[in-house]
Structure formats: structure tokens, C-alpha cells
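Left out: one protein chain. Kept in place: all the others.
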Amino acid sequence: MSVLEVDNVSIHFGGVKALQHIDLKVGEWEIVGIIGPNGAGKTTLFNCITGFYSPTSGSVRYRGMDITGKPVHERTKLGIGRTFQNVGLVKNTTVLENLVTAQHLETDYDAFAGILGGPATFAEERRLADRAHQILELMNLDGVAQARVADLPYGMLKKVEIAAVLATDPDLLLLDEPGSGMGPEEAHQLGDTLLELRKQFGVTIVMIDHHVPLVTRVSDYVYCLNFGEVLTEGKPDEVRRHPEVVRAYLGEDPEEPEASTVAAADAPATEQAREEYV
Amino acid sequence: MSQELVVALVNGLFRGSVYALVALGIVLVYRATGVFNFAQTEFGTTGLFAAFVAVEMWHWDYALGLLFGISVAIVMGLVTERVVIRPLRHSSKVTLLVGTAGVATTAIGIQFWLTNEQPIREMPPIVEGSIATVLGVAITYQKVITVLVLIVVALALAAFFRSPSGLAIQAAQQEATAAELVGISVRRVSLMTWGIAAALGGLAGILSGPNDTFTAAFLTFGGGAALLPGLMAAVLAGMRSMPGALAGGLLVGIVEQLGALSALADLPGPKATILFVFLLVVLLLRPEGLFARKVVGA
Partner (left out) sequence: MSAVQASPGKEASAESTLVLPSVVGKPKSRFRPTTAGWFARGLAWAALAWFVFAVPGNFLSPFDLHGEDIGHLITAAVFVIIGLSLNILIGYTGTISLGHQAFVGIGAFMAAYMEVDLGIDFWFAVPIAAIVGGVQAAVLGAISLRLTGLYFALVTFAYGVFTEESIFGIIGFTGGDAGKAVTRPMGFQSPTAYYYLCLGFVVVVLWLDWRLTRTKGGRALQALRENPRVASSYGINVKAYTLLAFVTSGVFAAVAGALFAHGKDLIVPQNFGFELALSFILMTVVGGLRNRAGVVIGSVFFALMEGGWLFKTWLFDTVGVDWLLEDGIGLPLSFVPLVLGPILLILTLTTHPGGIGQQIAPIKEWMLGRKFDIHTGKVRDVEVTDVRA
């Protein structure tokens, strides 16, 4: 059974057709890459999967269950975790506090018990902090546990964000440009990390990224979107060599696609404009 | 019943024209600086007090007194912009709202202090007496003048926004950086907007004051409270549309007067109830406002 099935999803904003008839399947333990030029609808697709947008038509299934109409927080409960293109963290607090917050659903008392301050809640708070520390350690981030998020550099935040999502205990990890702002070296390390995460946590990963070498190295399957449609899909090498991909992505020069990592720093303006909370 | 409705309509129109003046100022400021201006009606009360002092205590000519009142309101608007709005321009809208509430309370505090000896004052109307009496409602000259002034102001504003200065204001509202690049001073535009809004507030004050006795905070939560209705009218206009603010003000005035119908006489505080319900219904059914073009897109 596939973990995630996006079935014929379309979404329109006014007259803009942001996604058209998208089909996507992700199997257990797979790492699936999504590439495509800026404004292709990649983040919009993520927003449909995680519930920030409801598709105009089509459905999203998670482990066979239709989740199309479910709110975001319920999807998190089912095991869908995501990161955001422009760093989704609570910025005015520490890294540790973020990881504890992210364990919202793991917390073993209800909010009222917390307010009343029963003794069990104190013990549970310690357990949450310990677990947060473990995750940070695992990601080699324990040095910044007490640092305020707003004070950390961008590249670091991208890693903290992954740690925070891991704290929500996901089965399916949706990573939105985890490698943005990283150089080739760092991106390579990130690839190792992702493979390692899959091994240790047994998570399935869908990632959007512009680093074509990173995506092709770690992915089992790659989709390429363009203008809200699936341009092509297949094994990483097939997709990379696909002439339309090369054209859509790199312009008219089909030589050596891996040589250039395609500027990733700039977030696509159109998608970001829709990032506002709905 | 139908007689009562006519009375409500007539009274509503007169109250509504004051609300419309307030709403115009609120919308103007919101469009230019994104501030939900809580001090708008205090520009009015302050202007009213100033006019009162000039006319009644210094025995100035009435017209001169009114001019003085409006000038004081404008000065207060400019000072507000300089002292509160500009330092807070990068803050959130809620912080700015608290800031303008601070301006309003400062003004109210000072009014209470200075009118301590004799809290209740009375401003004579521009022209004494009534034109006619319709179904027991006296159509005073003051009320008619208020409606006429509203019409003139609406036309003047419409003309102004087609003039170069008005276009500059609109440009600065829509694209501050780009406006700076073509040589429009966003600072000056902001100052100018606050000045105009304060003048509108002052007008609302000096026109509505003479209908009744007045006290400190007259237009905010006193006898002529117009802040809540004015804000409501602005919301009906989607916070952006000037004609919408005008229509919204009149509509809110009429809806409020429906609370005076004898059918609702058993309800305690019928006007406040009907306004509250009206606001909820509007916000829940059409959060973008009644008199606003629907924004296309997500």
C-alpha cells in the first residue's frame, strides 16, 4: 500500500490554475523528489497534501485513508510532518523550546491539567525536554539547544526545522527545500542525513529541492513539475536526462545538467505570496 | 409602525451622517497607514471643545470659532502622526491600535481634567431652530447642515483623490517604496493623511456637538458616541472604499435607530444590541465588507 497517494488534484486561485491533474504516489520507505522551476506549484502541492489548501478537485489519500478534507493538525496526528520553504519555526524562543512545542501530540497530559500544574505534568515536561535533547543530539545540534531561533543563521535553521519535525514523530516527512541556502558540500551532507533518517526512523520522505544532484542522489523516484502539471516522472536518472526537464529547468543548454546546481536561494515569489495563512 | 420606520429613517440619516464623517476619516487613515484609528472621534471631541472655548469663552465669531476647532483637531492629528504613528510604523496593527487608543485616552483625560469645574457644556448651533417637524421629529438646521457638509466633503474628497496630491497619496498607499523612488515623500503623505482625517474628525465634532449638551469623551463613549458606529461603517466599507464609508455610515445610523422602534422597547439597551448583532452578522457573512469590491484571488 502506498503511503501517500495524490489523485488527480487540481487547485485554482481565481483564474490561476496553480495545479492541474496531479497524480503522485509514494511508497513505504521511499524518498521521492520533486523538482521544477520556480512557480511550478511544488509548494502548493505540499500545501494540498498537508491541508493548508483544499484542492479544487481531486483527492489526497494517506495509507489508503482519504484525508482531503482534514485540517492540518489532524494530518499531523496521522503522521504527516512538513518543513516550510521559509523556515517554519517559532522564532522568538529557543531551539529546545521549539522541539518541546513540536511534541504537542506526544505530550501525555491535556492542556487543562497543565494549567492546574499537577505533579505528573512536571515529570512529563522533563521527559519531553529529554526527548528533545536526544533528537538534537542525533542531529548534532545539541550545542544550540538554548540558542534563540531568531539569532541563528539560515542554514542552521533548516536543520533545526528538520529536528523539530522529527519531534512530531512523523511517518511521512515532507521537506520543502531542505537544501536551500547550502553549498554543494553541505547539500551532500544533507543527503547523507536524509538517507540516515530513513534508516533510523523508518520515515518516508518527499522533498522539494532545486539541488538536482542532491535530489537525484537520494531519491528513489522523481517528479518534475512545470506550470502546475507533471512534466515527467521516473527514476532519477531518467528524469534528469529527459529533454523537456532539461529545457524547462535549465533553458536551452542540455549539456551537463549536474554541473550547475541551479540557483536555489531565491524563493519563488508567486508561491511565497500565497504562503499567507488561510 | 410605518410612521415609526420613517422616524427611524430620518433620525438614522442624521446620526448616520456624523458616523459617515467619522468613517471617512478612519478609512482614509487605514488606507494610508494601515492604522485602525481609535483616536478619530477624539479629534472630534477635542475640536468641539476648542470651538466651544473660542465661541463661548473668548466670544469669537462663530465661524472663526469653528475654524479654530478644526485647526486644533488638525494639529492634534499631525502631532499624533509624529509622536505615535511614525515611531511605531513598523509595529503590528494591534500595537498601532493600542497606540491610538493611548492618544484617545490622553485627550479624554485632559478633557476631564480641564472641564472638572463644569463637566457638562452646551455649544450653540450654527443656526438656531428647525426647518420643519416631520412626525414629531424636529428637522433642525444643524442636522440639515451636517448632511450638506457631508455631501460637500464627499465631493471634495472625490475631487481631491483625482488631483496630483490625491494620486500621490494613493500611490504611497499601494507601493511605498516605488512611490519614494518616483519622488513622493511617504512621510509627507502620511502626515497629510492624518491631517485630513483629523479635519474630518473635527468636522464631525463641531457639527454633532450642538445637538445636545456634551462632556469629555463626547464622541468616543459620551453622549454622542460615534467611534463604534464609525468603525463599523468603515468595516462595512472593507476599510478601503470611501464611498463605502459614506454609505456604511448612513446604514449604521439607520440600523441603530431601528433599535428605537417600539417593538423592541422591552429589550434593555436595544440600540447597542441591534448594532452588536448587525456587526456579527456582517462580519460572519461578508467579512470583506458590504460596500467593498470583492478581492479576487486566494
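By letter and in written order, the chains are A and B; residue numbering begins at 1 in each of them.
Quick note on the criterion: a residue touches a chain if its C-beta (ideal position, glycine included) is under 8 Å from a C-beta of that chain, and two chains touch if they have at least 3 such contacts.
As the structure is a prediction and not an experimental result, all values here were calculated from the model.
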Chains shown that the absent chain touches, full complex: A, B
Option touching the unshown chain, where B:Leu64, B:Val83, B:Ala159 or B:Ala263 are the choices: B:Val83
Of A:Leu4, A:Ile31, A:Leu45 or A:Leu89, the one touching the omitted chain in the full complex: A:Leu89
Contacts of chain B with the absent chain, listed as residue ranges: 36, 83-84, 87-88, 90-95, 97-99, 101-106, 108-110, 112-113, 116, 217, 220-221, 228, 231-232, 235, 267-273, 275-276, 279-280, 283-284, 287
Chain A residues touching the omitted chain (full complex): 50-52, 63, 71-73, 76-79, 81-82, 84, 88-93, 97, 100-102, 104-107, 109-112, 114-117, 121, 125, 131, 134-135, 137-148, 156, 159, 164-166, 168-169, 171, 186, 189-190, 192-193, 196-197, 200-201, 275, 277
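Keep in mind that, in the parts below, only the chains that are shown with their structure count from here on.
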Between chain B and chain A, distance of the C-alpha-averaged centres to the nearest whole Å: 49
